[in-house]
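A single protein chain has been omitted; all remaining protein chains appear in their positions.
Take a look at chain A:
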Amino acid sequence: MAKRIDVSGLNVYYGDFLAVEDVSMTIEPRAVTAFIGSSGCGKSTFLRTLNRMHEVAPNARVDGKVMLDDLDIYAPEVDPVAVRREIGMVFQQPNPFPTMSIYDNVIAGSKLNNQRMSKSNADDIVERALRDANLWDEVKDRLAKPGSGLSGGQQQRLCIARAVAVQPEVLLMDEPCSALDPISTLAIEDLIASLKENYTICIVTHNMQQAARVSDQTAFFNLAGTGQPGRLIEMGETNKIFTKPDKKETENYITGRFG
């Protein structure tokens, strides 16, 4: 498990509007890469191009290359649905399926795809995914209850369990803690730290302390100006970005002198 992602010359469009311009970066396997930057600078948009979720929006398109190990996921013969099975995603708002129980939510990836599996096999997957997501002890006695009855932090961990249950190579997280309190945030950060042993993780965050705490690499995005596309300004070891960044813009943002 865990694959490297190599992005080169990626432009992301909504219709004719260029949202993110010319991004090239390498996302290392078994490591956490954080994307930081001000609102609207394109980091979430960029994240969504990594598992071809971007094109779900009408008129959205992409040009450039995204290599998952040796495979260009934007090659014409690649099926976006298959890509999303390899590259899982966790969203900003916890979004468990309201019609399903906790148990069914965890195996939703197989269940929705009509894959048959034995009861014991499904039980194993559910337990392992919930343990991976640090949620097992809290929900093991009420697996048949609806997922929407959990607290916000638990719901988000349920969504993470759902994403890891399909055993993806890469896990993308779009501000997974922004709707959560500090305790739940801590639980999720611990979870990220343990998940990185097996997965390639990308996380978008507005919280710079969080980026500093959880990530190995940090990428800073910024707009070139109002109405201009977002750009990757600088990327490097988290430690370096937060202590002595190469670019003035990065330093301004990190130190709060932005604007």
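Please note the rule applied: contacts are C-beta pairs under 8 Å (C-beta built on N, C-alpha and C of every residue); 3 or more make two chains touch, one makes a residue touch a chain; residues count from 1.
The working rule: contacts and distances are computed from a predicted model.
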Since a chain is absent, check the UniProt entry for it and pick the matching name: "Iron complex outermembrane recepter protein", "Phosphate transport system permease protein PstA", "RagB/SusD family nutrient uptake outer membrane protein" or "2-oxoglutarate ferredoxin oxidoreductase subunit delta".
"Phosphate transport system permease protein PstA"
Consider the whole complex, including the chain that is not shown, and state which of A:T26, A:N113 or A:S194 touches that chain.
A:N113
Residue of A:G42, A:G64 or A:G88 touching the missing chain in the full complex:
A:G88
Candidate in contact with the missing chain, chosen from A:V20, A:I36 or A:C159
A:C159
Over the whole complex, note the residues of chain A touching the chain we left out.
51, 53, 56, 58, 81-86, 88-89, 91, 93, 95-99, 108-109, 111-114, 145-146, 148-149, 159, 162-163, 166
